[in-house]
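Sharing a structure with you now.
For this view, one protein chain was removed and the others were kept in their places.
We just call them A and B in the order they show up, numbering each chain from 1.
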Amino acid sequence: MLLRFVTCSCRHACLGVSWMRSSPWRTAIHTQKVACRTFSNRTFRPMKALSANMALLKEEAMDKLLGPDGIPLDIYLLRQTNVIWKFDDENSLKKWEVSTDKEIGGKSEASISLGKSGRTLLFQGSLNTEPARDGKVRYSGYSTLRSKRVKGSFGKSKHYDWSPFNVLHLRVRGDGRPLMVFIIVENFFSLHDDDLYNYFIYTRGGPYWQDVKIPFSKFFLSSRGRIQDAQSAMWLDKVNGLGITMGDQVSGPFKFEIDFIGIAIDPAHSEHFAYELYGKAK
Amino acid sequence: MGSFQWISRSLIPRASAFLASVPSLSGSFPRLVHITPTANLWQKDDVKKAVAMTHKLPGKREDAKSKEDSEDNGAALSVYDMAFRRAGSGPRGRTKSTFSQVVDSFCEQDIRRHGHVEFIYAALRCIPMFGLKRDLSVYHSLLKVFPKEVFVPVNFIQRMFNHYARQQECALAVLEQMEHNGVWPTRETKDILVQVFGNKCHPIKKLHRILYWFPKFRHANPFPVPDPLPTDPLAVSSLALNRIANDLDARVTIYQSGSDAIDVNEDKQVVPHIVGIQSPDQREELSRHDVNKPLYVDGPERVWLRDTPIAYYILRGDVIPADRKNEHVDPERSLYYPLELDLDLERDLGDDLSFHVEDVPEGPVFAMCVAGDADQATLARWITGLQEDNPVLTQMPIIFRMTEHDFLESEQSDGEMGQEQQLASDQEPEHDSKQRGSTYSGEARAKTCSESGEYQLDSQDGYAEFDKFSGREWRRERAKVWPNHTSPFMVTRVVPPEDPICPTLLARVACSTSSNRDCSSSTSSPSLFDVQHQVEELKIAL
């Protein structure tokens, strides 16, 4: 395990911790420029940043008067469903970011746009499973759509609290290819920075919308692309984001449309966690 | 430490001896053998020399004029790769038996199995070339290359310190390739691994992981695709259409016309088909559709059945405005109990399980079809066939909205959508279907389809081999094999001329969800429909 000091392009020296796992069969190691998170590439405008942050702070204060999370208490307590992401206008696209295996030298492409009706998110592109020729990468061919972290005032990180709910509900329209949906959960140790809770979405294809309902108990823990042995249920009280990956090892174009992503309470679902653990063999 | 020298000391002479022993090898040795047997391969300079001499730089097209060229030049990562390639280029070609022969001869020629790790890695690289990715016995044979009981730790210190780490890594690589290709290990796998590495090794742990997670997700797919896909194009089209129809009552119909028979050879006639699907609900909705509003034929859209894309076309209508959908319930509807209560109370939020999102405004879908290489004329043929069950179609105007991009490329590379074309009875369709068929060579295609059973090119030789084409060119080559964006599921049927099928203009063969027609899957017709024929027979009114 190596600790490295990394300097970013600005004057500030940031400590970048990268844990290289001692797994000789690693799938892909990509060198990443550690971006300085404090300041962007633009010129730093202190007063403008301050006023923006004060506005956010005011909004947060007003929301607290209304109720938890800015929602009136009776709705907050009684609601059985909640729509987290809708795609009504261009601003909603800004909450999402797309990445492909071009980071590791692959040739897949992907992009997002609003669908034909202007009410959906269209995630499309093409996968190319040919790995980069750097001797280290063995598998390639993926593209990911991930929600951006929500920031509060003064860079405070905001989390979603999904604890009353137990089912993830997406209305999607795929083209028959399977995808993986993952949830990024807030962690305490930076060791767990690459931890994701994953599950599969199998699309039917065709012109009809598909309702995908995945109980949160079905999500399994993975880190850096590897399923972990020590599994545990996801903690829903501090969720940072959600993402969808296309990587079914088939080269070719794909198209995936999302109408909305929401969470719901399924009263018939009582499972806490779907994967049983076994003790170590003696 | 010790294992390093153990491998290096004995690698070269063993390797050269091994090469000589493989039967189908030619006499010349690869240039690798220029390094003297006594030299230590792991010295820096020698390594550089070896690299310079033996390896070619990737991606340069002038080096790779032909496959045979590259093979003889010895462009390989190791000696063992070459051995496999030599075996594969023999008279029997790349089959399981030639592969097994190489493995067996390695095992036989040295009881200590010197160089086995490198050999196994080379074999793993060559497995895709031989088309044995999903064969469990091949992986077992590779695991059996490990000498038995040598690597089993005998005391607690050995158990602590990752005994024979390189070998364990190699076995893990074998298991990982099995996992990647979806091959399920069995008891025999475990037995072999236990004999080789003992009970508590990393490969056994990985085996346990595979056998824990694989069964959990085996039936996770609510829309499973049969593995392997059926070869009959009709079955595959039916499969695709039933999948996307989302209705258990939908029925697949095959439209064909005897007068469309195309003479391929003297003794063969091909009668092309269109496979369509419609459910009773769709039929009912179509019958209630406003006759003055146009219908649209959209396409081709793509649906994937595991790794095979299939083009389909949709017949749909305009968006229905929202207020029309809410119909007040007639109070004189139910004879026994009221269907609506006259109360001013709404549902409580705690019992409201619906999402407060408006429906995406989209037109209703009335029917879908798979028509292979379809142009407007072909689809018009489909519409005519639909008219039998939906007489109201004869009065409706149909607008064809066909997208013009390369079917196998993603849509984002094309800026524009296809133009809308309204069909007039005397207007020639803009796409000339004959032209599209010109670059096709039918025999080559038939061979590819029937041989491997999977509709994938075999030219991908794995990552050790430098591909001749970049990804883009590979796709182009693929497009060549399936000309003009047709999937091999262009539905045709070979018919002897004495027995013309369907003497009537449009004979419809209704096919249920699970029937498998026994027509041959030879797909050898370049263009489905003669344009002139079509235009005369079209009866779609505006």
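Operating definition for what follows: a contact is a pair of C-beta atoms (placed from the backbone, for glycine too) under 8 Å apart; a residue touches a chain by one contact, two chains touch by 3 or more.
Please note the rule applied: contacts and distances are computed from a predicted model.
Enquirer: Would you kindly match the missing chain to its UniProt protein name, picking from "Complex I assembly factor ACAD9, mitochondrial", "Cullin-1", "Ribosomal RNA-processing protein 40" or "Epithelial membrane protein 1"?
Expert: Choosing among "Complex I assembly factor ACAD9, mitochondrial", "Cullin-1", "Ribosomal RNA-processing protein 40" or "Epithelial membrane protein 1", the correct UniProt name is "Complex I assembly factor ACAD9, mitochondrial".
Enquirer: Counting contacts across the entire complex, name the shown chains the missing chain touches.
Expert: Displayed chains contacted by the hidden chain, ordered by label: A, B.
Enquirer: Any idea which of B:R288, B:H328 or B:R347 touches the chain not displayed?
Expert: B:R347
Enquirer: For the chain left off this view, which of B:V291, B:V319 or B:L339 is in contact with it?
Expert: Here the residue in touch with the unshown chain is B:L339.
Enquirer: Given the full complex, what residues of chain A touch the hidden partner chain?
Expert: Those residues of chain A that touch the unshown chain are 74, 266-268.
Enquirer: Spell out, residue by residue, where the missing chain touches chain B.
Expert: Contact residues on chain B toward the absent chain are 184, 186, 211, 214-215, 218-219, 248, 330, 332-348, 350-351.
One rule holds in what follows: only the chains that are shown with their structure count from here on.
Enquirer: What does chain B use to touch chain A in their complex?
Expert: 58-59, 169, 172-173, 176, 180, 199-200, 209, 212-213, 216-217, 220-223, 240, 243-246, 301-307, 309, 312, 314, 316, 348-358, 360-362, 365, 368, 408-412, 463, 467, 471, 474-475
Enquirer: Quick check on the complex: what are the chain A residues that touch chain B?
Expert: For this pair, the touching residues of chain A are 24-25, 74-75, 78-81, 83, 86, 107, 109, 111, 115, 117, 119-120, 124-126, 128, 130-131, 133, 138-139, 169, 171, 175-178, 200, 202-209, 227, 229, 249-255, 259-260, 262, 264-265, 275, 278, 281.
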